[in-house]
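Structure below; questions to follow.
Excluded from the complex is one protein chain; the other protein chains are retained at their positions.
Chains here go by letter, A, B and C, matching the order in which they are written, and residues are numbered from 1 within each.
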Amino acid sequence: MTESPIRPAGPGSSPPGSCFRETTYLEAIRETMWEEMKTDNTVFILGEDVAVYGGAFKVTDGFLEEFGPDRVIDTPISEAAIVGAAIGAAHMGLKPIAEMQFIDFIAPAFDMIVNFAAKSRYRTGIGASLVIRGPFGAGTRAGPFHSQSVESYFANVAGLKMVAPATAHDAKGLLRAAIRDPDPVLYFEHKFLYRRVKEYLPVDEELLVPLGRARTYRPGSDLTIVTYGAMVYTSAEAAERIAAEEGADIEVLDLRSLRPLDTSAIVESVKRTGRLLVVHEAPRFGGFAGEITSQVCEEAFEWLDAPVRRVTALDTPVPYAPTLEDYYLPQVEDIVTAARWLLAY
Amino acid sequence: MTESPIRPAGPGSSPPGSCFRETTYLEAIRETMWEEMKTDNTVFILGEDVAVYGGAFKVTDGFLEEFGPDRVIDTPISEAAIVGAAIGAAHMGLKPIAEMQFIDFIAPAFDMIVNFAAKSRYRTGIGASLVIRGPFGAGTRAGPFHSQSVESYFANVAGLKMVAPATAHDAKGLLRAAIRDPDPVLYFEHKFLYRRVKEYLPVDEELLVPLGRARTYRPGSDLTIVTYGAMVYTSAEAAERIAAEEGADIEVLDLRSLRPLDTSAIVESVKRTGRLLVVHEAPRFGGFAGEITSQVCEEAFEWLDAPVRRVTALDTPVPYAPTLEDYYLPQVEDIVTAARWLLAY
Amino acid sequence: MPGDGPAAYLLPARDSAGGVRPLTSLSGDDLRALCRYLYLTRSVEERLETLLRQGRVVGGMYRSLGQEATAVGSAYALEPGDWLAPAIRDLGALFVRGITPREILLQYTACDSSLTGGKDTTNHFTVPSRGLLGPISPLGTQLCVLNGVALALKMRGEAGVCMTYQGEGASRTGASHEGLAMAAALELPIVVVLEHNRWAFGTRSSRQAAVEDWVDIAEAYGVPAVSVDGNDVLAVYDAARDAVDRARSRRGMTVIVAETYRMLGHAQHDRQSHVPEEELEAWRDRDPIRQFERYLVVSGFDSEPGLEAIRSAVAKELDAAVEDVRSRPYPAPADALTRVYGQPELDPAVPWTRRAGGGYVDVAQVHQAGRRFGART
Partner (left out) sequence: MPGDGPAAYLLPARDSAGGVRPLTSLSGDDLRALCRYLYLTRSVEERLETLLRQGRVVGGMYRSLGQEATAVGSAYALEPGDWLAPAIRDLGALFVRGITPREILLQYTACDSSLTGGKDTTNHFTVPSRGLLGPISPLGTQLCVLNGVALALKMRGEAGVCMTYQGEGASRTGASHEGLAMAAALELPIVVVLEHNRWAFGTRSSRQAAVEDWVDIAEAYGVPAVSVDGNDVLAVYDAARDAVDRARSRRGMTVIVAETYRMLGHAQHDRQSHVPEEELEAWRDRDPIRQFERYLVVSGFDSEPGLEAIRSAVAKELDAAVEDVRSRPYPAPADALTRVYGQPELDPAVPWTRRAGGGYVDVAQVHQAGRRFGART
């Protein structure tokens, strides 16, 4: 994985004028919450160490001072109760943003999310408009419990939405959309990108990225890579390398939202390129690539000129030692190899 | 779904002699635990109401009297602590069988299973040989919290194993294998089959079905249906109907184990039939069919004469009213329709 | 355990300190209302049992026989604008808060017109406009959600109070602990009624915890905890009134441990074979309805004919409700597709094998879709 600052491709890669500010992925999250709390006083934050301390990653530093203890709430170490309180507050018309200190610690709240938050509207007609956000992803040498990608745990649960932005722009736009969304949204922030991703974002514009829309991170015509999170950059780097070394043109589709899934964008791209590689950072077996593959088989089978293939993490926990973690994670070379395989098929 | 007693196809469908006894799916589970506890005094049971009361479904009725309170343990309503105690006891060389009263209540133990049980061996070299069993599945008018299929919540978690027997024979054989297995095994028993499935099983033979081996429930050459749990019967009924009505010959592959998955059996069958339908009772999006589809794409793409298709439950919680639940679940007609579609492709 | 035998009820009820109750702050009308709710609860459950036997109740049902006073007395302490979050055996509390017998019958018979539209069971309905938060089956979770309701009331400066119920068995769950701890830490306006009915499913409460007195478990949260005879509707009311006042004046949570007994099995299928008959007999003597009737008659608040009039009014009401419900249909099958998301366009489509209007698709038709080169044949 890239160690230097990441400047995502696209409009934010250079300063387009004075009303743009260089913004990290983390600042984008912070600013969006700040802005939404300014304009909508039903929005509030709860979680461990979010108020006095300002959050483990300092995402909410200064919020307590600005918005007061009623809207920035330090809770006990109780993820189930945090999510529960968010559901109840949402039933009352408030807009809670619940922070999981690391997304790994969403596990103790699993029951609350899957059984209470997700099913509430269906069962009773009363929805739960809330955001559960937290840092996910590997690459920071943080071992098995501070590195997980948890999307698959929730993928089969109707009633939930899930997003995983890769850029500061999307971190902003998706968080705003998530806060305003009528349903429970799991918002996965890739911690490896927190301070590495830097973009020029408009200062006065209200960025909003609708849930369920993928973005073509890099257009191409020979092969589609569908991915999300930090793997967008790994994939893009592989695409550049292939372009430079053999001239083939790879499309990188950044899903941004996992549920709702932008099936039509995936299918449209695959119908153009005829080849699909799915890349994700979660383990392979039972990973999110399966759903994508199923949908593509159902909707674009006849357009496939090669098997759908996957590049994923190993089917293991996330190991700690740098050598192991690097082996665990998909590397640029893996994607290059897989792309070559597909292109040559 | 069938309302009458289910007599699975195969050797157990008629009494082959005096050393065979008619056994329900539930009795098969009960007998296996009894037998294993008799022959191995490290095996013990813990869970809610399993001892004095004999289990919510009376699976462990009489166990307390036979094996005493040290080996049949009533616990508080604490699924996390139940699984935790099972892990610790497994570390000590015991063989715990932890009962979840309904598999839906595995959710509060999610953290313990995913983060402690599954990762223990990888992290520390010390495994956790234990079984977590409980009734899953819909069709009993029990509403959103007593009907779920939970396999997808765990499918992406390396370190776990999962089985879902459809017959009394496999309920026995897989439970025995699970108890003797060195790893944590989630054993999903379909409650709809508990008392409906009846088979003649050998009395003195130690049935053992290795984990990771699918079974051809019904051989065929024109289309492969991959399924598990109660959907084996729904699929087989559809296959019979198609055979009767249009003479096509459908193979029904009962996975039995979900992880390890019998990829080679699936691939072998698909290579023979060229067509694959995956049927499961869990919702569609993010369901287990995705993994099967990915693997088949990877290993048998060139043999596919039609897109891989899915028949699954709706992407909703399990509704309560009979009309809704029937609409929610895959019906024989859905499978017949899907099979026709695939056969005609 | 209640301190005195049933004979104590021949005198005006006692307050929690053991003194004679100052002939209660409740009016005769209040007392008759309480009595009616008790009757209603028991009678509706009996009707449900019949409907279950007749195959009209879908799934199962859970009785509160012997515990009716706990639910009714506590909920009676709430005011308009307050919230109630009942456990499975708190049918009486729902009636006090305005749910009708008809709504309950519709719900248990999975009717289209029920509060959940046939999508969930029993008392699993949430109606914010009526201050009701239903439970889900996984125990302990509801309190955590109620905390959010209380938080919202507090943030908005509203006067509302939240009351919830929990079996002593449920108090062993992690979620219950997290919920209680958070309610205490955030000083939320919550009243928790811990229903110590001696059983959790088929396991005695004494096997679920090592405490002698279940009030001890509340002390851990640094909030006031009181023990009350859960079969004495007035004692429960008094304790709840105090706790509600405390919460309303924003002095935080109270836990009320109601000492009572589950007189029937966990659900219909449980035959209570492990329960000694003497134990049931002893508690039968403390039946909350019979005790309260005796109190009303002896204290002169009502007479046997007066009570009989309430009983027959209840019976008549229920005859009508049952009759009405018998003709109500289940929901239409395709309703299973709706209300998953706040945006209907995200709700699942009709499965590809089925037709929107019902029935299954004609294979030849679907075949045209999703083909690159058109049909093969």
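Just so it is clear, a contact is a pair of C-beta atoms (placed from the backbone, for glycine too) under 8 Å apart; a residue touches a chain by one contact, two chains touch by 3 or more.
Quick caveat: nothing in here was measured; it's all calculated off a predicted structure.
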| item | value |
| --- | --- |
| Omitted chain - touching chains that are shown | A, B, C |
| Contact residue for the chain not shown (choose from C:63, C:124 or C:177) | C:177 |
| Identified contact with the non-displayed chain, of B:7, B:91, B:241 or B:272 | B:91 |
| Touching the absent chain when the full complex is considered, from A:29, A:107 or A:178 | A:107 |
| Omitted-chain contact residue, chosen from C:53, C:207 or C:269 | C:207 |
| Residues of chain B in contact with the chain not shown | 44, 70-71, 73, 75-76, 78-94, 96, 108, 111-112, 115-116, 119-127, 129, 158-159, 161, 181-183, 212, 260, 298-303 |
| Touching residues on chain C - with respect to the absent chain | 140, 172-178, 181, 184-185, 187, 207-212, 216-223, 252 |
| Where the missing chain touches chain A, by residue | 48-49, 52-54, 56, 74, 76-80, 101-102, 104-105, 107-108, 140-146, 284, 307, 309, 311, 314-317, 319-328, 333-338, 340-341, 344-345 |
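Convention: only the chains that are shown with their structure count from here on.
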| item | value |
| --- | --- |
| Most widely separated chain from chain C, with each centre as the mean of CA atoms | A |
| Separation of chain A from chain C, taking each centre as the mean of its C-alpha atoms, in whole Å | 40 |
| CA centroid of chain B to CA centroid of chain C, Å | 34 |
| Per-residue overlap in chain B, given as positions that touch at least 2 other chains | 80, 104, 107-108, 144-145, 307, 314-317, 319 |
| Shared-contact residues (touching 2 or more other chains) in chain C | 116, 119-120, 124, 136-138, 174-175, 340, 348, 370 |
